[in-house]
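The complex appears here minus one protein chain, its other protein chains still in place.
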Amino acid sequence: MNIIILILILFFLGAIITAFSGKISALVQDILFLIVLVVPAVLFFTGVDMNTESIITFSQAQLTFGMTPLSYYFSLIVMGLAVLAGFYTVGQMNGKKRKGYYYLNYILSIGAMFGILMSKDFISFFIFWEIMTWASYLIVIYNGKNVQKIGIKYFVMSAIGAYAMLMAIVLIHSITGSFLITDLISEYTGMTQGMQLLIPALLLIGFGVKAALMPLHIWAPDAYSNAPMSYTAIFSGALSKMGIYGMVIVFLSLLSKVPEGALIRDIVAWLAAITAAISTLWAIKQDDAKRLLAYSSIGQLGYIIIGVAIGTPMSIIAGLFLAFMHGVFKSALFMVVGAVEKQTGTTDLTEVTGLIRKMPWTFLAALISIIALAGIPPLGGFVGKWMLYESLILSDHFMLVILVFFSSTAAFLYCYKILFGFFLGQEEKEWAHVKEAPAIMIVPMVILSISSIVLGTYPQLILKPINAAMMSFGLPDTYGNLWKESILFNKWGNQIALAPIMYGIMLVFVIVTIFLFFRNRSRTRYVTTKDISTSGEIIKEHENLTFSRGFFQPFLRAVEPVMKRQIDKYMLSFAKGVEDLFEFTRRIYNGNGQTYAIYAMIFLIILLMFGKNLLG
Amino acid sequence: MEGILMSILGAIATFLLAFVVGMTYGGIRRKVIARVQNRYGPPIYQNFIDAFKLFSKTTAVHHGAMHLLGPAFLMVSAVVALMIIPVLRDNIWFTNLNFKGDLIFLIYIMTFGPLGMALGAGQTGNPNSAIGVTRGLSQMVGFEIPWVMALVALMIKYNTTSVVDLMNVQNEVGQWLIFQNPFAFVAAILASLGMFRYAPFNIVGAPTELASGPASENGGKFLFTMMSAGSVFAFVKLTLLVDVFFGGASNLIELVIKTFLLYMIPVMYGVVNPRYRTEQAVTYFWGWPLLFGFLAIIYSVYF
Amino acid sequence: MEKYLDILNVAIYGSAVLLMLIGLYGALTKKSLIKIVLGLSILDSGVHLLMIAIGYLKDGTAPIFSAGNEEKMSVMVDPIPQALVLTAIVIGFGVTAVAISLVIRLYRHHNTLRIDEIKKLKW
Partner (left out) sequence: MVGSPVLFVAIPLLAAFIIPLTGMIWKNSVRIIPGLVLAFMFALSISLMGYVSEHGTIVEVIAGWKPPIGINLVFSPFTGFLTMLMTFLGFMVWLYSYKFKRNVDFEPSMKYFILLMLLVTGSVGIVLTGDIFNMFVFIEIVSISGYGLTSFYTRRDSAEAAFKFLFMGAIASTFLLIAIMIIYSQLGTLNIADIAEKMPLMDNKLKVLSLVFFILAIGVEAEIFPLNGWAPDVYTQAPGPIGAAFAGIVVKAAIYASVRLVYTMYDFGGAFDLFIIIGLITFIVAETTALRQDRLKRMLAYSSIGQMGLVMIAFGIGTKEGVYAALFLMFNHAIIKSLLFFSGSYLVFNKKNKYIKHVNGMGKYLPITSVLFTIGSFAIIGLPPFSGFWSKLAVLTAAADSKMVILIAVILIISILEAVYYLRVVNRIYFFDKKEKTETQKPSINALIAMICLGIIVLVIGFYPDLISGYLDRAATDLMDKGNYIKEVLTINK
């Protein structure tokens, strides 16, 4: 049997078996869950290559599965995160209700993502896309909080996207007579101009929803923050990347081939830049760590979309690189928040303080991931941002550079807020009982943070598959000579390694650390955070002086004009207006049988009036 | 082996240079402020005395690991930025790591230290520190925009992101960039007002409000580290401005003259201005500096 | 003679249509359930009359085939409408019976026979 099909079957059967194994014992269920995640990953990395292809034929459609270099790259994200977050999930879900339900949908969504990546035709693509949507929808409403509002919002937006995609798919089928993605690509240039614009636009709406592109993002903050954190790691880390995956295909294989495509690409890039800027501001405003990270995810996805949309080789590398990095560090951060939530019971940044000494490993993971998120040099996030700026400047998108710079600078604000809110500040009695999260949750976080460091130092680890993916789209081979595309790598030789800088920084860091840290640590004694310099006052034990409310109030006052208008509200009021309109249409059925009979007569008269048209 | 030794020696020499120049400028600033306020003021070398005093003090207490690491972050960032910036044109001694001195890299590495410091300040539990940090970050978002716009204008114009390249351009053309794109310079220098955090932008430290803000729980060697890192940073910023807009310097004296003149701008501006509120400080940069930034970009694209 | 036939035709068809219109009017405008049912019945009768009229043939004979009157086939009244009418009448009767029984149920349940007051099920 073909290995891709085998993996898919493993996922889907495994999901069902795992869901019901909870009846035997919770431990069996956990183990099964991990097996179902790990085995396909192992099979994938050992057994799948570019040549495996399999076809299932239906009368309506032909489902073709196979791997492309691009999907391999995204599969790395999905499979890797699925396994790591899987272990984390077992720790986090320990003792929770409805584990079977959760595991079922978790595995289903992973399997669906894998299916999306392996699909070579639009029908299986769409099928898996929808499975992914409803599986993730079921997880979003898992907590049962405000289900109607959040869940429906997520689903409606997803449905808008999915149906736009479906419309594109049937249009493609009516033109090319085939559902194969390759057929679309080969026949695209021969289509009429209207179709050349309509089809990518519809597809982009579909992908834009999952990639949380403004104005299709309104579901994201709520959905991200309400799903259990172990799934949000997947949600933001991997699931949103499916949108990016589709966008890469649309941009690289469709829009780059026609001159009108440049317009759409610029529009998308601008939307993404505005998304990044505005959602960063909103992230700064949030007091809840989950929502903060959710907005932050939207912003980061904005960068990725910009990179992909601009479409120079360098910018695509930047976008894809950032996509991977975002998967790594954002998942780690969501896991951190989940760990804090599990240990303290809340994620409110204004309540939790001073956990650094209680949860050191969590803090370490958070710290490294935040540094990567902020894009500060030695770590992976910087490499991607660097390439992004570079490519934007070289392709003369100077206003976009400013926007991106603005949002990534403003990102420092919320980066600091989340670290400070949870881990720093005064240690309170209220949280004195808090312990470090169990090892099974810590290990995935730490692995992810280590990968941030490693990928910052050796970006070629993932630049290689990126390069393979790009070459499959007919772009030039940049691996090993990326510097030719760039001016900044020139004198660095033809190496893409940041290693010398990294070593330099490490060296200085070690020296200074030894000088300050170890010397001082042994010579000084620890005093509590209540023992600080105040103007002569003595702080009582119960007094909490931590500065946590209204954290960036002055800044927010400064940017208030921008944040006054919310698309979210406009859309909601639109939806409400539409529903009120429907309230009116339903009054047609006024309950009086005689009225219905009169309707029938009116119908008759109308038909008779237009009777001539019936002849056709 | 000898190469490595040379580069280490070079690095140390650069550091010492930056330290001395930065400290001296700090002393001069105090003197200038005092004279404007009609005081006598401390001697110019006062900063060295302070630094030595702080260095020789023993620290007795700490608030945890991040607190200890905070100043280290600051120092690392300062040193790395220093290593990357081209101090002198075509000079072997101060080359260090500045392969080509990438501007974007530099911008980011310079934010790294303050952020690390902010974390250290956060762990102390002193509310003043945290308030200071939030102010500093807010202000950073403010000035970063015109600053980046100025730099982007130059990058677009000369299609490079390298400081060395920009220096070379000025040499080849024989005209400093300040004259080639004056708007960029204005935007950059206005942004640098915020970068130096002198009055009216000294909202982070704000001694009278926040009791020195992030620095408030630090003393002794911590404070020394912070102080010297601040001096080095000042040097880095000035050198960067000189490199980008004034064609760099071919010898130390030229460097000192140029940087000193540049340094006087924020100092003088601060002397006659009272402190802003935080949102004023932020929105200040989104007024005239932003306009100049736009002009700079338009100028470099269309002219 | 021709004229007479025309008048007859008009009269028959006209009265059929008139009956239908009366029935429709009653069903659509009267508020009483009983009157509505009556209206429906009248409507039905009109249709039945129309059907019979369609099959009518002047001086026609009964449509019975038997030995010896094969030549009369052309003057036979069309039998099919008559068969249909019989069926339709039966069905109409059945419907009316159900309708009346429902009206009784409605009266017991709602204590009124006005159709505009019996609208608990709506929207």
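Every chain is named by a letter (A, B and C) in the order it is written, and numbering of its residues begins at 1.
Quick note on the criterion: a residue touches a chain if its C-beta (ideal position, glycine included) is under 8 Å from a C-beta of that chain, and two chains touch if they have at least 3 such contacts.
Here the structure is a predicted model, which means the values were calculated and not measured.
*Asks:* Of the chains that are displayed, which are in contact with the missing one across the whole complex?
*Replies:* Across all of the complex, the chain we cannot see touches A, C.
*Asks:* Given the full complex, what residues of subunit A touch the hidden partner chain?
*Replies:* Missing-chain contacts on subunit A: residues 58-61, 123, 126-128, 130-131, 133-134, 137, 141, 144, 147-148, 151-152, 155-156, 159-160, 163-164, 166-167, 170-171, 173-174, 198, 579, 581-583, 585-586, 588-589, 591, 593-597, 599-600, 602-604, 607-608, 611-616.
*Asks:* Taking the full complex into account, what residues of subunit C touch the chain not shown?
*Replies:* Counting over the whole complex, subunit C touches the hidden chain at residues 20, 24, 27, 33, 36, 40, 43-44, 47, 50-51, 54, 80-81, 84, 87-88, 91, 94-95, 98-99, 102-103, 105-106, 109-110, 118-121, 123.
What we mean here is this: only the chains that are shown with their structure count from here on.
*Asks:* Taking each chain's centre as its mean C-alpha position, how far apart are subunit A and subunit C in Å?
*Replies:* 70
*Asks:* Just the number, please: Cα centre separation of subunit A and subunit B in whole Å.
*Replies:* Chain centres of subunit A and subunit B, defined by C-alpha means, are spaced 36 Å apart.
*Asks:* How many angstrom between the C-alpha centroids of subunit C and subunit B?
*Replies:* Chain centres of subunit B and subunit C, defined by C-alpha means, are spaced 100 Å apart.
*Asks:* At least two partner chains per residue is the criterion; list those residues in subunit A.
*Replies:* Where subunit A is concerned, no single residue meets two or more other chains.
*Asks:* For subunit B, write out the residues touching at least two other chains, lowest number first.
*Replies:* None at all.
*Asks:* What residues on subunit C touch subunit A, complex-wise?
*Replies:* By the definition above, subunit C touches subunit A via 24, 27-29, 31, 36, 115-116, 118-123.
*Asks:* Taking the complex as given, what residues does subunit A use to touch subunit B?
*Replies:* Going by the criterion above, the answer is residues 354, 356-357, 360, 367, 371, 374-377, 382, 385-386, 389-390, 393-394, 396, 398-399, 401-402, 405-406, 409-410, 412-413, 415-416, 419-420, 423-427, 487-488, 490-492, 500-501, 504-505, 508-509, 512-513, 515-517, 520-521, 523-535, 545-547, 551-552, 554-555, 557-559.
*Asks:* Quick check on the complex: what are the subunit B residues that touch subunit A?
*Replies:* 58-66, 68-69, 71-72, 75-76, 79-80, 83, 97, 99-100, 102, 104-105, 108-109, 111-112, 115, 118-119, 122-127, 130-131, 133-135, 137-138, 140-142, 144-145, 148-149, 152-153, 155-156, 159-162, 165, 211, 216-217, 221-222, 225, 277-279, 282-283, 286, 293, 297, 301
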